[in-house]
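== subunit A ==
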Amino acid sequence: MAMKLPTMLGCVLMVAACTQDKQASEESEAPRYPPRVYTVNYPLAYFAERIAGGSVKVVFSVPPGVDPAIWSPDAETIADYQQADLVLLNGAGYAGWLQRATLSPSRLVDTSAAFAEQLIPVNDAVTHRHGPGGDHSHQGMAFTTWLNMEFAIGQARAVFDSLIYLRPENELDYRERMHELEKDLGELDTRLKVVAERIGDQPLLFSHPVYQYLIRGYELNGRSVHWEPVEIPGDDQWRELFELLATHNAGWMIWEDEPLPDTVSRLESMGIKSLVFRPCGNRPAEGNLLSVMLDNVMALEQAFPASASVVSF
Partner candidate 1 sequence: MRDVLYLAWRYLVFHRLKTGILVTSIMLIVYLPTGLNAVIEQSAEHLTARAEQTPLLVGAKGSPLELALNSLYFSTDHPELIGYAEAISVMDSGLANAIPLYVRFRSRSHPIVGTSLDYFGFRDLNFASGRPMAVLGECVLGAAVAESLGVQPGDSVISSTDTVFDLAGVYPLKMKVAGVLERAFTPDDDAIFVDVKTAWVIEGLGHGHQDLARPEAAARVLSRSEEIIVANASVVQFNEITEENLDSFHFHGDLASYPLTAVLAVPRDDKSGVILRGRYTNDNARSQIVRPLLVIEELLDTVLTIQQFILAAVIIVGLATVATAALVFMLSLKLRRREIDTMHKIGGSRLRVASMLLAEVVIVIVLSSSLAAVLTLVTWRFGPGVIESFVLT
Partner candidate 2 sequence: MIEIEDLRFSYDEGDFFLEIPKLKVAHGETVAIVGPSGSGKTTLLNLIAGTAVPQSGQVTTNGYEISGLHDAARRDFRIANIGLVFQEFELLEYLNVLDNILLPYRINRTLHLGTAVRERAEALAKRVGISDKLTRFVNQLSQGEKQRVAVIRALVMQPPLLLADEPTGNLDPLNKNRVLDILLQYAEQNGATVITVTHDYDILSRFRRVIDFKDFYTHGAEQRPENIAGPM
């Protein structure tokens, strides 16, 4: 009560001054050129690079020698992905890290969405049950979609569409380059179809279950084992092979990469020849997706030459 009048007025003014809201500082984000396009595997990066030329910055962060399908980036790398203007996804559950990462849904492009219904389910996981959630299994989809060149073209188109959306002013250029790319992939498709025709229903072995789309797309009679090219197969794996051969008498084993010579010679002693068909999920040490696929096709063509096909008639 003994407060003096001037003191009281001072309080009023002080409170009035405090109520001035701090103005929110507005930072305008400068447009970033060229836009950055991140991809989860190399084929998509290749498509983006071919279509966009230098007009966007294509970033593919998976280190060499690592399979992008099972790669798991750290939080800092994901933070980089968050800065992307566009993130090209393979779809089909490819790159499991995506379901554990935070990325803007509006910037994600599922390049296999157009043919989602034709994806191949795989069920090699154990169903388990605990708690109230009921049965659940970790079932997924086969994801090496680009080994079917028709799907590869579909994915390239999705890349093309999203790039046009990103930089509409370049549509004519993109369309021209897309045409070229489609032509290249189309040629591969044709040659694969031709060689597949020659292979017919001859049983084939695949060293790893990543060729589902090649097998189905080109109607091959293929079965897979779980062998690594750089590892010597154990006794269990050989036994599994013998069991498989009993019903599936294959003359060729198709490898993801150059197999060990010992494995090759042991297989040869059993009458199974080896050839390499690289899925090329990661960036190759030499060449590019097209050259690797050309090598793949040529390997098949050499293994199943046209004359052989004629002889069989």
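In picking the candidates, the idea was that all candidates are chains of the complex that A comes from, given by their letters.
To be clear about the criterion, a residue touches a chain if its C-beta (ideal position, glycine included) is under 8 Å from a C-beta of that chain, and two chains touch if they have at least 3 such contacts; residues count from 1.
None of these values were measured; they are calculated from a predicted model.
Enquirer: Pick out the one candidate among 1 or 2 that is in contact with subunit A within this complex.
Expert: In this complex, among candidates 1 or 2, subunit A touches 1.
Enquirer: Name, in rising order, each residue of subunit A that touches candidate 1 in their complex.
Expert: Within the complex, subunit A contacts candidate 1 at residues 1-2, 5, 8-9, 11-12, 15-16, 18-19, 21-22, 24-27, 72, 74-76, 78-79, 82, 96-97, 99-106, 126-133, 135-136, 138.
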